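For this depiction, one protein chain was excluded, whereas all remaining protein chains were kept in their positions.
When the chains are written out, they are named A and B in that same order, and each has its own residue count from 1.
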Amino acid sequence: MPLAQTLRMEGRLANEGHWPVWLGWIIVNRFQIVYYILFLPHVLIYPYMIWIIPIAALLSHLNLKVLSIWLQTPQARLGGAGFTQLLGGFAVRLLAFLGIGVILMQSAILTLSYLDIVHQTLFPSMSKATPLILLGLASLYLARLGMTSVGNFAILAFIMSFWMILIYVQFLLPQKAVYEHLFPIFPQNVPHHILSNLLTVWAAFSGPEYLAFAGKRFAATAGLFRWLALGNAVTALEYIFFFVITLLFYGAEYLQKIDLPVVQIVRYIELPFFERLEMIMVSNYMILIIFMNALFIHYLYDAVCTAARFAHKPKSALGLTVAAILLVSFMYFFSKYFWVLESEQNRWTTLHLWVSGATYAVIPSFLALAACLRNKRRADK
Amino acid sequence: MHWLTKLLASIQREKKQQIARKQPEAPPLSLEYIQQAFQNIHDAKTIEINNEFLGNIALFYIRSLVDVRQLQEFVIFPLQHSSHTSLRETVSAVEVNELNTVEEAEQAVLKGSVILHAENRLWSIILPNSVSRAIETSEQESIIYGPKDSFSEQIDQNLTLIRRRLPIRALKSEELTVGSLSKTTVILLYIDGLTNPELIGIAREKTSVIEYDTFLDTSHLAHFLEDHICSVFPQFQQTDRPDAVVAALTSGKVVWLVDNTPFALIGPITFFDLFQSPEDYIHRWVVASFLRGLRFFAFLFAMVLTPIYVALTMHHYQMMPIELLYVLLESRSQIPFNPFWEALFMLLTLEILKEASLRMPSKSGQTLGVVGGIVIGQAAVAAKIASNILIIHVAVMAIASFLIPNYLMTNSSKLIQFGLLILAAWLGMWGITLGLILVLIHLHGLTSLKQPFISPLVPFYATDWKDTIVRLPSRWMIQRPAYLKPLKRYKFSKRK
Partner (left out) sequence: MKIMIVLAMAVMLSGCMGFAPKTNLIEEITPTILLYLKEGENSAVESTMVIPAVKEEKKQLLTVRSKMMKESRYLLTRNYYREIKSGQLHLLFISEEMARKGIIDHINTLLLDQEIKTRMYLAVIRGDFVSYLQSQFDHQEGIDRFLYKMFRHYEKKGDLTIVDLHHFLVNYYSPYSDPVLPMFTIRQGQLIYAGTALFREDRLVKSIPIKEDFLFQLVRRHQCFQTNIPLPDRNIVLGSVFSTREIDFADRYEHAIVKVRLRGIVEEYTGDKDLSRPEEADDMIRDLERYLEERIREHIREWQKLSIDPAHIGRKTLSPFRQPFSGPEWKRHWRDLPVTVRVELELENLGWIKPKKQGPGQRVG
């Protein structure tokens, strides 16, 4: 590209840089909490359930080790060509086709759940189409900067969303917290439904499996595991923090009755010049949705091109725009026909839970195993 | 579509080849030709001198460009009375160059040289008429403690001010010419062995491929060097302070000096550089850090204060403390417009006042400020066009916007403010947040000389944060900014 020209979009998409390896912890952390931090797994009610979080975090830690093994293989570093090398063209196209469905569903549920909160807390009289289109526009704007910029944007998304934790620290203080709500912290008997609760919280740690398709984005993958593990640990601490806060404030019995305790808690804050901070907090959260959707636009584009055999062509701004329109249109029709009644929403949310848990469990293991077997076979030859 | 692009490219290539083929042959190098080229220029003069030893000599020059006194003293008088046979020994000028082509001769005449014709050869003697103003204080970036000199329109004088502060041979200066009509001299400055060669290459190439006719100011040049022409954020820094230029050079940046303008161009810059002032390095570091933090806060404050007012009064009455709500209710109860129109009207009035005060003669500017600020504001409240609280918001916002040292940034934030105002009226706090996120995405995508604009935030460089929002003690800032990738990271000579 001639240097003298102003930086056009095609040039930016063609000349992709790399993500620094330490970015892994921010990406993992934000991927994990983007859905669940507002919703906080609704199975976490009684104080002794706090132990489910570190158990799920430990399992996630092990899974991230498997993920980092995959990301360090030569096939992962090659990107699309590596998948073809590993699984064959037909299998890759088939998986890409399935992936389109998964990406569309995940993105739709994430965005529509967030828009429900916006509808509830901010604008009950506004149609969801308006913020949906605006979010799509912002995500496209970010996506058009290129995958490198989208990954680096995680730093900004982290800074703009992490500070919200400071608002909640006051709920640890005696004025608002009832410390007895944390007891008993050790259960006397093994509680019912422990496995299903664990699976729900495991799904809350899902999200990093999307990094399995971004192997070539990292400048280096040596030492990546410790950064992924750091992100996982920060997520676990955040979940524990928010669970403790909600428990201290509401108590187990009241907590069962509350929808979105993390959002409702903010209704109680009264500053000298501002009240009802949940309006700012919910608005701020939008940056995570935009970040995730920008990433989904790129993944959707790649998946569609792979499934339709256009993967060899360079990424274009027009292609990203089409992918964004496809994403937003799907979300719109999904919200109109499948996301209307509360029962429907609950079913889709449960499905989302199962799909995320399954993809988090299966994708890293499957890819790492396939790559290791292949590399071992080649080494034996 | 691809074939169409190829076709257009091949047509353009063909045209360029045809133009090249039609170029006429170069004319012969003679005084007559030069005199003919400069006909109809009333102050183009020719002087004939007859010297016994040197023979017939003709001098050609343009009177308004040449220092006539020096011409008389160092060229004409020696030529008339010389007993040498060599021209070099006769003419005691600093630069006497032999000319080989007509273009060289034309360029030399236009740059203030005198063409000397003797022995069928042509020489140029550089004797420019140095019309310049004295070194004055900077009006844009005046500081209380610190150097008071600033650049002027003479590029040589400006270069002198810089070289006096950086007396090292590694300070390289490359002369380039831009503008087919203005032929503006641009000097590219950098420190060899410190500045990243990639940056120098980008700067050099960007400057050399510019095709335009006239460059009258640094801003014109900046428009051609920018990566993003549609952004409201300036991607280069302009300064008329030699100390700021030297500081930029020593941190690994590239500087352009442009002839006939007192502003130098510095690049690459970051968003955070636009909030730095030379005074920061004069105050105590705690005070300087506080003032810098205040500037960032003021920037954000100036952008969002009125939109927040509009958002709260139009959508989120629950967010206000009850006492404030009642005060607002009382003040707004008789305003016929909704808060959006009220705010828009007052903001536009303020902008009109600001622009008018710039154009007013200095004597009446102050009166207009008083009339506009107090009378119109007060009258607007009395006539129930605007509420008291909005007037306060708008006034505080206007003052806060001037905390930003970079003048171009001040005006950029105004446009963002109008955008946020519309979003606030439409979608309340959610709209303001969306607007800020869009601005953030825009900043994230900006580059300055191909370097990311929001370094050291993204990409994150931990050491650079010592001099970004806070200004830590100079003793602790032993490394140059990492985002510039200088060849010498450490400021101490013992470390590389």
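Keep this in mind: a contact is a pair of C-beta atoms (placed from the backbone, for glycine too) under 8 Å apart; a residue touches a chain by one contact, two chains touch by 3 or more.
Since we're looking at a predicted model, the values are computed, not measured.
Among the chains on display, the ones the left-out chain touches in the entire complex are A, B. Touch with the chain omitted from the figure is made, among A:276, A:298, A:315 or A:352, by A:276. Touching the chain that is not shown, out of A:185, A:220 or A:351: A:185 (per the contact rule at the top).
Screening A:39, A:254, A:274 or A:338 against the full complex identifies A:254 as the residue touching the chain left out.
Only one of the listed residues, B:339, B:377, B:459 or B:486, touches the absent chain: B:339. For chain A, the residues touching the chain absent from view are 120-127, 129-130, 133-134, 137, 174, 178, 180, 182-186, 188-189, 249-251, 253-254, 257, 264, 267-268, 270, 275-276, 332.
Residue-level contact of chain B with the missing chain is found at 313-318, 322-323, 325-326, 328-330, 332-335, 338-339, 426-428.
Note that in this section only the chains that are shown with their structure count from here on.
Taken together, the chain B residues at the contact with chain A in this complex read 202, 205-206, 209-210, 226-229, 315-316, 318-321, 324, 427-430, 432-434, 437-438, 440-442, 444-445, 447, 450, 457-460. Of all residues in chain A, those touching chain B in their complex are 2-4, 6-7, 12, 20, 118, 122-123, 130-131, 134, 138, 141-142, 145, 149, 152-153, 155-156, 159-160, 270, 272-276, 279-280, 282-284, 286-287, 290.
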